[in-house]
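So the structure is just underneath, and the comments pick up after that.
For this view, one protein chain was removed and the others were kept in their places.
First chain written, first letter: the chains are A, B and C, and each begins at residue 1.
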Amino acid sequence: MAFRKKINAKAKADKNTGFGTNASSYGGRFVTKSGNANVRKTGIDFLDSISWYHTMLTIPRWKFFFIIFAFYFLVNFAFASIYYMIGVEHLNGINAVKAIDKFGQSFFFSIQTYTTVGYGHISPTGFLTSFVASIEALFGLLSFAIATGLFYGRFSKPKAHIIFSENAIIAPFQGGTALMLRLSPYKNTNLTDAEARITMGIHLEEDGKMVNKFYTLDLELEKVSSLTLSWTLVHPITESSPLYQMNEADIKNTIGEIIVFIKVFDDMYSSTVVKRSSYTFDEVVYGAKFLPMFTRSQDNDKTLLHIDRLNLFEKVSL
Amino acid sequence: MAFRKKINAKAKADKNTGFGTNASSYGGRFVTKSGNANVRKTGIDFLDSISWYHTMLTIPRWKFFFIIFAFYFLVNFAFASIYYMIGVEHLNGINAVKAIDKFGQSFFFSIQTYTTVGYGHISPTGFLTSFVASIEALFGLLSFAIATGLFYGRFSKPKAHIIFSENAIIAPFQGGTALMLRLSPYKNTNLTDAEARITMGIHLEEDGKMVNKFYTLDLELEKVSSLTLSWTLVHPITESSPLYQMNEADIKNTIGEIIVFIKVFDDMYSSTVVKRSSYTFDEVVYGAKFLPMFTRSQDNDKTLLHIDRLNLFEKVSL
Amino acid sequence: MAFRKKINAKAKADKNTGFGTNASSYGGRFVTKSGNANVRKTGIDFLDSISWYHTMLTIPRWKFFFIIFAFYFLVNFAFASIYYMIGVEHLNGINAVKAIDKFGQSFFFSIQTYTTVGYGHISPTGFLTSFVASIEALFGLLSFAIATGLFYGRFSKPKAHIIFSENAIIAPFQGGTALMLRLSPYKNTNLTDAEARITMGIHLEEDGKMVNKFYTLDLELEKVSSLTLSWTLVHPITESSPLYQMNEADIKNTIGEIIVFIKVFDDMYSSTVVKRSSYTFDEVVYGAKFLPMFTRSQDNDKTLLHIDRLNLFEKVSL
Partner (left out) sequence: MAFRKKINAKAKADKNTGFGTNASSYGGRFVTKSGNANVRKTGIDFLDSISWYHTMLTIPRWKFFFIIFAFYFLVNFAFASIYYMIGVEHLNGINAVKAIDKFGQSFFFSIQTYTTVGYGHISPTGFLTSFVASIEALFGLLSFAIATGLFYGRFSKPKAHIIFSENAIIAPFQGGTALMLRLSPYKNTNLTDAEARITMGIHLEEDGKMVNKFYTLDLELEKVSSLTLSWTLVHPITESSPLYQMNEADIKNTIGEIIVFIKVFDDMYSSTVVKRSSYTFDEVVYGAKFLPMFTRSQDNDKTLLHIDRLNLFEKVSL
C-alpha cells in the first residue's frame, strides 16, 4: 500500500477527537456528509435511543404535515368507531339510515368534538357518548397543545444556515500548496465570531494492524469576527502537515475523511450554532483554485454573494 | 481505621467544590446517583422551595398525564356543582328528571364549556349560569394555554442524553493503575466539545475530628471534540493522586464518593448541557478492565455502539 | 469628614464598572437591593423605554391574573356595546325585553364568540353582526395565542433562585478581618460553576469635589464548582483592600454600597443566570460571625440546609 509510506511522520496525531482509534470500529466513514456521526446505537430500546420530539423537528416539512394529517384521520376514525359501537341513537341529530352513513356522521361528529368546533346539530345524549366526547375534547385540545409546541420547535430551533463546497481542493498557496474548502452563509442572518476546525481521520495500517488516526489540520485563519461573505478555510501543507509531500495518487489512495466543524454565533437566535461536514479523499480535488464568488451589485451599493458559485474551481497544475 | 493512614498525604485538597467541609453536615452522600445534590432545604415555605413548573417538566410521563386528567375532572366537577346549585332550570336543554342525571348533564355542560366545544344542545339561560359559564370558558382557555407551555417545556428542555457505567473500576494502565469509568451518549444527537471533571469527596477523621475533604482527580483526557462514541474517563493513579497505594481493602473502607461532572454542547438544543453522577466506594471495582463496546456494522458502513455493554468489564489482577 | 482620610490610598480604583464616576449623577444608591440599576431613563417615549412583554413576565402573579381578567371583561364589554348598537334584532335567539337584559345577552354572546365556545343558542343573523363576530373570534384566538406566550414566558424565564443575607458583616478571619456576606440557593435546582464578584462603590470628596469611586473587592474564593449549599463570600481586609484599617465609625460614615454579582449555570434552564444585590454601609455589621446553616438530617442520609438561618450571626469583638 503506497499510502502507508507517505503519511508525514512528523505530523502529530490528535487523541481527543472523540472518535474511536480502534480500527475494528471503522465503518467506512466517521461523519456523514450532513455532519452526523456515522454511528448506530444498539443494545438499547428503540424508543430510548431516539428523541421523537427532535425527530419531529428535523423531518422534512411534507412528512411533518403528512404525520399530522394521518394522526388527525386515525384518531377521529378511532373515536368514530367508538361512537358507532355505542350506537348512533345516543347521538342526537344523526338522521342517516345506511350503516355507512351512520358511521360517516359519527366520524364528522368526532371531528367536531376533537377540534372543539361543536356546531351542535349533532350532540351526545346519553352518558356514554357524552363521556367519550368529554375525553375526546380533552384529547383534541392536548393534541393541539402538542402541535403548537412542535410548530414552534420547528421554527425556533437554532441551526447554522451554512453550506459547504462539495469538494475540498489542493491549491497553490504562498509558493507551496494548501488544502482548501469553502463555506458560505445563505440566509438573511448575521453570523458573528465564527470558528473553524478541521480534523483529518484516516484508516491505515500501522505495525501490521489497521488503526484509525486523527490529525488536527492547522488553519491559516481559525476565526473571523463576522461571517458575512464566503469563507475559504486554508490549511497550508507545511512540513508539519500530515498531507506533506502527498501527491495526487497518495490522496486518492487514502482511506478516511476531512471533517470540518464550524461554530458561530447567530444573532437571529442569539445562540451559538454548530455545523459539521466531511469530505472523503475522493472528494478532494488535487490541483485546483476556487473562483471568486462575490461581486459588486450593478448600482454599486451592495456586495453580491453568488451562492451557486460556492463549488466553482478551475484546475491548475501544482 | 485503616483508611486514615492510607490517604495520600501529597494529594492536594480542593477548596472550591461548593460542598461543605464541615463534617457535621455529611449525610452519607454528597450527590445522588442521578446527579442531584443530596440536600434538603428547610426553613423556607414549601411552595418557595420548589419550582412547580420544573417539577411538572421532570416528573414521569404517566404522572404528568394523570395530573392533567385529574385536574380536568376536578375542575369540571367543581363547575358542575356550581351549575347544579344554581339550578339546572337555568340551563336550557337539560331534560333529566333524576338528581343524579341532572348533575351528570351539568357536568357535561361544564365540560363543553371548559373545552369550548359548546355544542349548544345545553346552553345557559339566566344571568348566573351565563356568568359562571363565561368564567369557566376563560378558565378553560387559560388552562390550555398553560398546558401548551408545559408540553412545550417538557419537549424542549435541554438535557444531556448521557448514561454512565454503573461501576467505576481500578484498571491496569500504562504499567500502573488508573481509576476508570465509562459514559456514552444514547440518543440520535450530536454532542460536541465535551468536558469532564471528577471530584472525590471523602469523609474522614483528621486531627481527631471528622471532616469532609475533596480532591479533583486529574484526567488523562479532560476534553474531547465530539462525543460520538463511548468515552472512558481515566484518572491515572500517580504519586499525586489521593488514591495512590490504596489497596482493595482501603477502597472498600473509604467513606465518600467519586463525583463525575460532564458538560457538553448538544446541537439538538444548541445549548450546553450538564450531567452529574456519583459512585460510592462500594461501586468501585478493584482490578477490572472494561470490554470494548463498539464494533463495525455487518455491511461495514457504520460503527455500532452497543449501549448495553457500557458496564461490561472483566476482572484482572493488579 | 472623617471618612475621607480613612480610605486606603493603596487600593486601586476600578474604571470598568460601567457606573458613572461623575458624582453629579449619584442618586443615593447605585444598585437597588433587588439588583436593578438605580437609574431612570428619560427623554424617550415611555412605550419605547419599557418592554411590556417582560413587564408582564416579572409582575407579581396576582397582578398578572388581574390584568388578564380586566382585559377579558373590557374587551367583551366593548364588543357587547357594538352588538347592542347594531341592534339585538340581528342576534338570533335574544329574547330579552328590557334594555339591560338585551345588553347582558349581547355581552354573553360576545363572550361565547371571543372564547369560541359558540353554543349557538344566540347566533348572528345579518351581515353586520356576523362580520363583527368574525373579527371578535379572530381577536379572541389571537388574545389566547398571546396569553399562551405570556404564560410560557413566565414559567420558562431563567432566573437565579438565590437569596442573599440581609447583612454583610466584618468578621474575624485568619488573624485579621474580612468582609463577608452569605448567599444560598433555595429551590430544587442544580447550580454549577458559580462565580462571584463584589464591587464597592463609594461617593466621596476628592480634591475638593465629590466623585464616585469603585473598587473590586478581591475574594478568597471567586468560583465554586457546584452551588449546593450556602456560600459565604469572603473579602480578606488586607493592606491592598480599600477597607483596610477602617473602624466601625468609618464604616458607618461611608456613603456608598457593596454590590455583589453572581453568575451561575442552572441546569434546570440549561442557561447561565445572573443575580445582583447591594448592601449600603448601614447594612454592614461590624464585628460579627455567621452561624452555621447546614446540619445533618436526623436519619443521617441527607444534608439539611436551613434557609431561614441565612442571616444569623453573633456579635464578636474585633
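Note that in this section contacts are C-beta pairs under 8 Å (C-beta built on N, C-alpha and C of every residue); 3 or more make two chains touch, one makes a residue touch a chain.
Everything numeric here is computed off the predicted structure, so don't read it as measured data.
Asks: Missing chain touches which shown chains?
Replies: A, B, C
Asks: Given the contact definition stated above, which residue among C:Thr199, C:Ser226, C:Ser277 or C:Thr303 touches the chain not shown here?
Replies: From the options C:Thr199, C:Ser226, C:Ser277 or C:Thr303, the contact with the absent chain belongs to C:Thr199.
Asks: From the list C:Ala78, C:Leu138, C:Leu221 or C:Val316, pick the residue that touches the absent chain.
Replies: Hidden-chain contact among the options goes to C:Leu138.
Asks: Decide which residue listed in B:Tyr119, B:Tyr186 or B:Phe214 touches the omitted chain of the complex.
Replies: Spelled out, the listed residue whose C-beta touches the missing chain is B:Tyr119.
Asks: Can you say which of A:Ala13, A:Ile50 or A:Ile68 touches the chain missing from this structure?
Replies: Residue touching the absent chain, from the options given: A:Ile68.
Asks: Among C:Ile7, C:Ile94, C:Val273 or C:Met293, single out the residue that touches the unshown chain.
Replies: Reading the full complex, the residue touching the unseen chain is C:Val273.
Asks: Residue by residue, what part of subunit C touches the chain that was omitted?
Replies: 15-20, 22, 24-29, 35-44, 48-51, 53-55, 92, 112-113, 116-120, 122-124, 127, 130-131, 133-134, 137-138, 140-142, 145-146, 148-150, 152-153, 157-159, 197, 199, 261, 269, 271-274, 276
Asks: Name every residue on subunit A in touch with the hidden partner chain.
Replies: Where subunit A meets the chain not shown: residues 68-69, 72, 76, 104, 108, 111-112, 115-121, 144, 147-148, 151-152, 155-156, 161, 185-190, 192, 194, 221, 223-229, 231, 265, 267-268, 270-271, 292, 294-297, 300-309.
Asks: Hey, which subunit B residues sit against the chain that's not shown?
Replies: Contact residues on subunit B toward the absent chain are 116, 118-120, 148.
The criterion applied here is as follows: only the chains that are shown with their structure count from here on.
Asks: From the mean C-alpha coordinate of subunit B to that of subunit C, what's the distance rounded to whole Å?
Replies: Chain centroid spacing, subunit B to subunit C, equals 27 Å.
Asks: Could you tell me the distance, in whole angstrom, between the mean C-alpha positions of subunit A and subunit C?
Replies: The answer is 39 Å.
Asks: Multi-chain contacts only, two chains or more: what residues does subunit B have there?
Replies: 112, 116-120, 148, 152, 271, in rising order.
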